[in-house]
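Left out: one protein chain. Kept in place: all the others.
Here the chain labels run A, B and C in written order, and each chain numbers its own residues starting at 1.
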């Protein structure tokens, strides 16, 4: 993705195997950006989690319902340029404030509840927005031009 | 792409390097479909041509203008199922009837004019549509369940 | 993703390869663990050497396997943790939950120690 062409949009049916499709697009999109291999890897993991949640919790794995993914370079984020990935579903939303820390002793042995935590750890910033008529949008951001 | 999740949409800025992005999505999308390696290869080539035309002739290589690509399984085409790929640009359109055969002696040594010919050769059917407010849509179809 | 199971010195070794991710890899792993438990296995080693990617569902399955095996009076150990999986285990603080070994030999030896 060259610097000026700062947006790619992808829409997939809500099936887990389509996560690989998102990964291919993401990999291609990140190719020309200044991230090291580790950063690319972890961004990929964070996006996996966002899309998995949209498919599972948002669209309840209905293959006819779309998950939309947008990849762009946003100016201004963090006072500089940032990679911005947005994942949108058609679910009823949830309260991110009520999601516990998976490292709490009470949660440590739970088989789920680590997805949002992964996203927070591997990105510089994550933000949830909910449409007035439903639908969850999670925006993942990673600063550009800083390695590691 | 599983059989029931029959649609993927991708939107890219009008730069030739984004053709590779379309190719990745296409490859992933074709993975679970019953085409042999040769068919996959030639479908990929046909889609390259469609997207290249949208970028070059349609959107005049303006990276801010989008080319939209849709990949789906369409029932009913050819009385059976078919892979259907649609490529949409924001150009002023053209008259496909006026495009000559590149094999004509008068055209054989021309350095251009083989893109639509490639598409026709490698797909079972191609169709052009033009929006009332501009924009070209080319639909490429390939029968499913027939090898070769 | 590929999950295979084999026996060594009375220990069931489950070898995972590729992506342990939602919808595919996680399910295959779960089924393999259940298959081992059905045959009465109580000593399990999961070899993660060839794992390339583990998402939160994959990690969740590891935790679930650990709990299931423990609840049945068995023991599940991990070995050959690739750096990226190690990072995840550190970050999630699961590193303290699992019994982790360098390789299969060491993990098997731990059962007789």
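Convention: contacts are C-beta pairs under 8 Å (C-beta built on N, C-alpha and C of every residue); 3 or more make two chains touch, one makes a residue touch a chain.
Worth saying up front: this structure is predicted, and the values here are computed from it rather than measured.
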Considering the complete assembly, the absent chain touches shown chains B
Considering the whole complex, which of B:78, B:94 or B:117 touches the chain not shown?
B:117
If you put the missing chain back, which residues of chain B would it touch?
15-17, 19, 41, 45, 48-49, 52, 56, 102-103, 108-115, 117-118, 121
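The rule we apply is simple: only the chains that are shown with their structure count from here on.
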If you average the CA coordinates per chain, which chain's centre is most distant from that of chain B?
C
Counting in whole Å, what is the centre-to-centre distance of chain B and chain C, each centre being its mean C-alpha position?
45
Can you compute the centre-to-centre distance for chain A and chain B, using the mean CA position of each chain? Integer Å is fine.
29
Which residues belonging to chain B are in contact with no fewer than two other chains?
none
Give me the residues of chain C that touch two or more other chains.
none
